[in-house]
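Before I ask anything, let me first share the structure, which is written out below as structure tokens.
As you look at this complex, bear in mind that one protein chain is not there, while each of the others sits in place.
A and B are the chain letters, set down in written order, and residue numbers restart from 1 in every chain.
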Amino acid sequence: MSFEPKIIGFTCNWCSYAAADLAGVSRMQYPHNVRLVRVMCSGMVHPKVVAQAFEKGADGVMVMG
Amino acid sequence: MEWKMSEQGKGSVLIAGGGIAGMQAALDAANSGFYVYLLERRPAIGGKMAQLDKTFPTNDCAM
Partner (left out) sequence: MEVTRRPRFVDTEKCIACGVCAEKCPKKVDDEYNEKISQRKAIYIPYAQAVPQKYAIDRDNCIYFKSGKCRACEKFCPAGAINFEDKPQTMSLHVGAIVLSPGFSTFDPSGIRTWGYGTFKNVITSMELERYLSASGPTDGHLVRPSDKKEVKRIAFIQCVGSRDLNKSQNGYCSSVCCTYAIKQAMIAKDHVKDLEATIFYMDMRTYGKEFERYYERAKDLGIGFQRCRVHSLEPVRDTSDIYFRYIDEKGRQIEARYDMVVLSVGLCTPASALELAYHAGVELNENRFVESSSFDPVGTSRPGVFSCGAFSGPKDIPQTVMEASAAAADATRLLAGARNSLTQKREFPPEIEVCDQPVRIGVFICHCGANIAGVVDVERVARYAQTLPGVAHVARNLFSCSQDTQDSIKNTIKEKGLNRVVVAACTPRTHEPLFRETLKAAGLNPYLFDMANIRNQDSWVHAAEPERATEKAMDLVRMSVAKVGLLSALPAISVPVSQAALVVGAGLSGMVSALALADHGFPVTLVEKSSVVGGQARHLFRTWKGERIEPALQELDARVRSNPLIALHLDSTVASAEGFVGNFKSTILSGKTSTTIDHGVTILATGAQGYVPEGEYLFGTSSRVFTAIEFDKLHMAGDRRMKEAKNYVFIQCVGSRCEERMYCSRVCCTHSVQAALQLKEENPDGEVFILYRDMRTYGQREELYRKAREKGVVFIHYESHLKPRVKSLEPRRLEVEVFDHVLHEPLRIVADIVVLATAVVANAATAELADIYRLPIDSDGFFQEAHAKLRPVDFAADGIFMAGLAHCPKPVDESIAQAKAAAGRAVSVLANSSIDLEPTKATVVSANCDGCAMCLDVCPYNAISLVAAEVAGAKAGLRVEINLARCKGCGLCQATCPKDGVFVAGFSLEQIAAQVDAALAI
């Protein structure tokens, strides 16, 4: 079986989370292995949670804002 | 309660056109305590600005 990375994305409610919603509205298709966590501003994402995501097995973390 | 004709509807404003001007006027009037009727010819509000890609002079997204 091929390697399937697990990606965590922290997305700002006002831009990147909205963009992810719009991707849905436009029916764009993308890989299923990303899980988005909605935050009110990408600025609230503490480095600790990023580190924690890696510790718990994430292969990649995106902070988008 | 009986309304006198001249009093009827005094607490409301009608706004004809739901582009950026109409939307802003509607928000301000409503937030100031007035009932707003916002009229738009098309099936959605937004007007011409919704068609713009970016806006000058900041090149911000118009949406």
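Just so it is clear, contacts are C-beta pairs under 8 Å (C-beta built on N, C-alpha and C of every residue); 3 or more make two chains touch, one makes a residue touch a chain.
All values reported here derive from a predicted model rather than from experimental measurement.
With respect to the full assembly, the chain omitted from this view is in touch with A, B.
Taking the complete complex into account, residues 6, 8, 10, 13, 17-18, 20-30, 32, 35-41, 43-49, 52-53, 56-58 of subunit A touch the chain not shown. One chain of the complex is left out; on subunit B, the residues touching it are 7-35, 37, 39, 41-60, 63.
Quick note on the criterion: only the chains that are shown with their structure count from here on.
Averaged Cα coordinates give subunit A a centre that lies 36 Å from the centre of subunit B.
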